[in-house]
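Here you go, one structure.
Here the complex is missing a single protein chain, while all its other protein chains stay put.
By written order: A and B. Residues from 1 in each chain.
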Amino acid sequence: MNPGYELPQDEAGYSFGFLDEFAKREIRRTLLKAISIPGYQTPYASREMPMGRGFGTGGLQLTLSLIGPGDTLKVIDQGADDSVNAVNLRHFVELTCPGVDTTERTHEATLIQSRHRIPERALTEQQVLVLQVPYPDPLVIVEPSEARRKVMHGEGDYSRLLTKLYEDIVQFDEITISHRYPTRINGHYVIDPSPIPRYDVPRLHQSRALVLLGAGREKKIYAVPPYTDAMPLVFDDVPFRIEDFRDGQGHRRACSRCGATDSFLDEMIADDGSKTWQCSDSDYCNETLATRTAQIEVTA
Amino acid sequence: MGYVAIKGGGRAIRGAEAALDALRTAEGEAGTPLTLAAIEQQLRLLTSRVVSEGGLYHPRLAALAIKQMQGDTLEAAFALRAYRSTKPRLLEAPLQDTNRMRLIRRISSAFKDIPGGQMLGPTYDYALRLMRLDLADESPEAFRRVSRRFMDEMPDSDLPDTFPKVVDALRAEGLLPPVAAQPQEAFDITRDPLVFPVPRSAALATMARAETGSLLAIAYSNMRGYGDVHPTIAELRVGYLPVMLPHPVTGELIEAGEVLMTECEVVAMYERDDHDGPPVFTLGYGACFGHNEVKAISMAILDRALQKGMRDGPSNPSEDPEFVLLHVDGVDSMGFANHYKMPHYVTFQSDMDRLRTTQSQSGVEQKGVEA
Partner (left out) sequence: MKKILEVRGLSKIHGQGCAHCYESTGPEMDTNLCPHCGSVVAAHGVSFELHAGEILGIMGESGSGKSTVVKTLFFDDAPSAGEAVFFDGEQQRSLFALNAAEQRWLRNHRFGMVYQNPHLGLNFNVSAGGNIAERLLMSDLTHYGQIRERASMLLARTEVLPERMDESPKQFSGGMQQRVQIAKALATQPPLLFLDEVTTGLDLSVQARILDLILEIQQELRTAMIVVTHDLGVIRLLAGRTLVMKYGRVIESGLTDQILEDPQHAYTQRLVASAL
């Protein structure tokens, strides 16, 4: 082969935010369109990132296109800042975006990239939430062809999706969709809100923060703009139900670490087979614990 | 205790890196590191796969990726792609003329004799797949002798630099459709997403950097009977294509370098013409960076199958553009298969909630000990 191919100089050659400026500009243009048409899956030419497809490359491309010096970034996975994938993504941004601060505190962040959770603490107008999306299209369970799904979305035709819910109730007396709950945005497009639990879906409704959703492998970006309706798809007489954290006696379980009774809980199995529950949002758990400790000190 | 299960992520990642590198150097004192030149030359077909699936013609960088990823073609191609994401697109190459390829191999299975003649070149096609144990302990001297002897014994040849293409002869006879006077503008899959229906050039570009095994599997389904392309290879050629780019100042086309590539043109059963013309054979086209014949042939068959599907509607998976084009990319499919290893605690919690609720609807009592 041609011996004339030289190796590039070392990694110092990467530009701010890894992606070249043209790519970032293109993503920002796509974003504008996505925000203008709430819930519409806007196609874009997703770039390959140095982490696997499915590890948050869609969210990361959004983050890298938006972030600038002066921003403070928080990255969470399963609600935690210290899970391997969150650490990896945060490390990558630190490496390629000099001048950007990172934080584990929800309220300090201007930009939050998350997989599978929306933080417990309510977000503000000053914050942008980026969610990582594996499957952008809620219609895929009833229609495999993307071309046909596009028409169904355009016409707001979600009857087959609702029929799936109907069949669920007939078969199980319950809607069996656990996460990725189809949610109608601004009265038209139904989105896959990413694999957040049903617990987090109501947080999308009239959110103060801009919520952006990026699917890298499927090459789609969509958005829930601030103060926009986001309603889970339901029947008039069958209420939408979030995860049930009550014990056998009907009491709301508390986090075994901080004692919170108003957070999404992770269930854990100890070596002896017994079960405990703890906050999935690590920052919220730390915060609640700190407040409680402070109170105990005061009373003591 | 439970909560620390996903703590210490940073340390774990650093540990994983160190463990990988330790395995790479596990030969210990006796080991010698692989040189990039050795990978590029001695593992040239591996390098070929990586440049083609990585979508970046840089054999030396591909060799580095192979070394770094310890021989995993999916990971190595992936690294090249990620590197490519950092580079701006400086210009759009004009159409390149593969008539001008400097060939090391060309064959046709359609005709015994073809203009310019058949040239078997470097191929395993007729090699006996018997283990060559003499390679096991090859001495450096013996190694160097092989190449020297080949050059010494090469007869003075009057081989031309380029060869005419077999399909041109068929075209001249009116057996193939004429080349479109106005070529379609090429679709750039690195800049535009696939929104179906897509033009043929988008399909070709997607397949040109597809993962070899995925492409082969779907093409094979067509060959076996989930489809009816029944191809004949008009020409398969391997060689170096001079890349012509416009001079930044004068705009004149100049040779900027060359790329090793494999090109395959298959002729398939004839079809009625849509525009009152006589029936003609149909053509399938495949081409990729590097020397990778299975990929070029698979791509040519799928190109034909997809053209049929785009025209008449797909009657099997290999004719369905969405099915084929969205499932052949190695970076996409490998990444997604791997992502299942990431934590899914939250979604699984949701799943359990649904199952428990459904179970209790049907009167099942919950088991389990609470701490």
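The definition used in the following text is that a residue touches a chain if its C-beta (ideal position, glycine included) is under 8 Å from a C-beta of that chain, and two chains touch if they have at least 3 such contacts.
All figures in this text were calculated on a predicted structure; none of them were measured in a lab.
K.L.:
Which of A:L7, A:V151 or A:I269 sits in contact with the chain that's absent?
P.N.:
A:V151
K.L.:
Thinking of the whole complex, not just what is shown, which of A:V238, A:M268 or A:L289 touches the missing chain?
P.N.:
Among A:V238, A:M268 or A:L289, only A:V238 touches the chain that is not shown.
K.L.:
Would you write out the residues of chain A that touch the absent chain, in ascending order?
P.N.:
Contact residues on chain A toward the absent chain are 151, 154-157, 159-160, 162-164, 166-167, 169-171, 234-238.
Keep this in mind: only the chains that are shown with their structure count from here on.
K.L.:
Which stretch or stretches of chain B touch chain A in the complex?
P.N.:
1-3, 5-10, 12-13, 36, 40-41, 44, 47, 58-61, 64, 78-79, 81-89, 189-197, 257-260, 322, 326, 331-332, 334-336, 338-340, 342-347, 349-354, 356-358, 361-362, 366, 368-371
K.L.:
Which stretch or stretches of chain A touch chain B in the complex?
P.N.:
Touch list, chain A to chain B: 1-2, 4-8, 13-15, 18-23, 26, 43-50, 52-55, 57, 77-80, 82-88, 91, 115-117, 134, 144-147, 150, 172-174, 176-180, 195-199, 217, 219-220, 241, 243-244, 247-248, 256-257, 264-268, 270, 272-276, 278, 280.
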